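Every protein chain of the complex appears in place save one, which is left out.
Per-chain numbering from 1; labels A and B assigned in written order.
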Amino acid sequence: MIDREQVLHVARLARLELTDAEVERMARELSGILDHLERIVELDLDHVEPTSHVVALENVLRPDEPRPSLARERALAGAPDATDSGFRVPSPGAAAANGS
Amino acid sequence: MTTVTTTPTERAYEPVIGLEIHVQLRTQTKMFCGCALSFGDDPNTHTCPVCLGHPGTLPVPNAEAIHFALMIGLALECELAPRSIFHRKNYFYPDLPKGYQISQFDIPLWRSGRLGDVRVHRVHLEEDAAKLVHAGSSGRIHGAEASVVDFNRGGTPLVEIVTEPDLSSSEQAGEWLRLLRATLKRLGVSDVNMDEGSLRCDANVSIRPVGTATLGTKTELKNMNSFRFLERGIAAEVARQEELLRGGGEVEQETLHFDPRTGGLSALRSKEESHDYRYFPEPDLVPLAPTQAMIDRARTALPELPGARAQRLERELGLPGDVARLLAFRSELGDFYESALSADGATDPHTLASWVTVELVARLGDVDPAESPVAPEALAELVRLISARSVSGSAAKEVLDAMVADGGRPEAIVVERGLGLAGAGELDAVVDRAIEANPDAAEKVRAGTAKAMGAIVGAVMRETKGRADGGEVQRMVRERLGLG
Partner (left out) sequence: MSELLELTAARAAECVRAGELSPAEIFSAYRERAEADDLGAFLWLPEEPPRPAAATTSADPPLGGVPLAVKDIFCVEGAPTTAGSRILDGYRPPYTATPVERLAAAGAPMLGKTNMDEFAMGSSNENSAYMPVRNPWSPDRVPGGSSGGSAAAVAAGLAPWSIGTDTGGSIRQPASLCGLVGLKPTYGAVSRYGMIAFASSLDQCGPITRDVTDAALLLRHLVAGRRDPCDSTSVDFPEEIELPSSHDLGGLRVGVVPELSEAATIDAGVKAVFDAALERIEELGGGVEEISLPHSEHGLSAYYVLAPAEASANLSRYDGVRFGLRSGDGDLLSLYERTRAEGFGDEVKRRIMLGTYALSSGYYEAYYGRAQRVRTKIAEDFRAAFERVDLVVTPTSPSVAFRLGERTADPMAMYMSDYCTVPMSLAGLPAVSIPAGLSEDLPVGLQITGPAFTENRILAAAHALERAFGFDSSPARRPAAAAPGR
């Protein structure tokens, strides 16, 4: 019920590279899980409100008061590829050196 | 006010334009964390675990950002959602640390408003993305181009304002955006600086056969970071679509990028997949249900807005509509005008208005007069000299030139440069000489040809270098010719 094409589409949305074997297995396993989930698709829930929060809270806000920021070295400390001042990434839109 | 003369042509199509505006709020701190806002500081010096999207961090909304958003919605006469929620808008991009933007989706804070003659579709809150800076030729990763992410801007509170497609020309779009900008500026909720990106505008543009109600396929124009670019971008896109349709082609739905250097539009590289943002309610935040106290506080904080100000200037001072609107929409002009007017009750509001909106604007362009050397009291004084006939119109312009260049008080400038009106004693001799030098004209005036007077008055003006009052000179000429 979920095919190879759908698996590839979802994997692209989720930015996951899957091997061919993983695509096959994912299609099979997701179909199995979705089959099980089908049971809620059959329930009559037309007049039921959706729940996104179980806490009865509203307007939880923070005063507009500055707090100390991280020193830049600390902000960059864990970055896999940092310059002196920022986080280096391949430019969006730049072509890959060797396509995958 | 810009007046645009369009040559009447048979226009088969009319543009249908809607705007999407992002406004950076001028709070102390970011939308969901306590980092101070900054502009132009060293990269990545205003970050914390929250706005870097570290694991385990959670957003807590800034109360002041909500307050500013409430003020904006009230100013745009919108309807408040009793309960709005935040959603996650999911997509991957290096400037988006969490892989989703917290934004409002199906229940925005405000909808169905109006500003001037344009309807506002919705107003919602969200967080800004970070800034991606091209690293230049040195920044390469495995031979590919690199960029560097600066998260200082990431998480700045944004209000997004979406209009209905009620605009029908690029000029009208520019004019309306000026009104919006003036309104937001007046509210004090944003720097509204298009160069610095605190006010950003995208446009949705389509065209349709004149007289029809259908909507054509629209394109989305991005990156028009000045009024001029906005107007040029929309005009170029309208022209492009017209040409396409006239040639039998079809408009394709796409996002176009305005290039300020060429003035051209280019399609953004198409994404790997169609947009599927997978919005869902942000579980880390609870609903926003503004209380009466929050709404009252926002209402109390509203100043007089440009629309209302234009009406007041027109009604109370009798200014012409377009002059009143210009003073109100460019609130810095209105502020300057009203401050000059209150400097001395004796200043004539009409003359002052025209000296602000015509003469001063001609000299200052887009510069805020409050930031020029011209003091409002000084301009009021100049207008009083004009009204009291102490200085001629053309001499007054010369005085204003001097004020714009170096500041100073007009009376001092008049004295210093000898620009005061020639007195009666000085004029007696000049008028006598002018009649002597123009016997033919004098004869014709005696004979009843009034327009022959011009030659004599002209001679007087030439000799006094414009310092004579034209009406007074005419009176003196008639007296000497026995017509008084």
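Methods note: a residue touches a chain if its C-beta (ideal position, glycine included) is under 8 Å from a C-beta of that chain, and two chains touch if they have at least 3 such contacts.
None of these values were measured; they are calculated from a predicted model.
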| item | value |
| --- | --- |
| Chains in view touching the one left out | A, B |
| Sole contact to the chain not displayed, among B:36, B:60 or B:317 | B:60 |
| Touching the absent chain when the full complex is considered, from B:52, B:251 or B:431 | B:52 |
| Residues from chain B at the interface with the omitted partner, ascending | 49, 52-61, 88, 90, 92, 94, 97-100, 141-144, 149, 272, 276, 278-280, 283-286 |
| Positions on chain A contacted by the hidden chain, ascending | 2, 6-7, 9-11, 13-18, 22, 26, 29-30, 32-34, 36-37, 39-41, 43, 45, 48-55, 57, 60, 62, 70, 74-75, 77-81, 87, 89-98, 100 |
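Keep this in mind: only the chains that are shown with their structure count from here on.
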| item | value |
| --- | --- |
| Distance from chain B to chain A - Cα centre to Cα centre, in angstrom | 40 |
| Touching residues (chain side chain A, partner chain B) in the complex | 9, 12-13, 15, 52-53, 55, 57-67, 69-70, 72, 75-76, 81, 83, 85-97 |
| Residue ranges of chain B in contact with chain A within the complex | 27-29, 33-36, 42-49, 52, 60-66, 83, 85, 92-94, 132-135, 139, 141-151, 269, 272-273, 276, 278, 280-281, 283, 285-291, 294 |
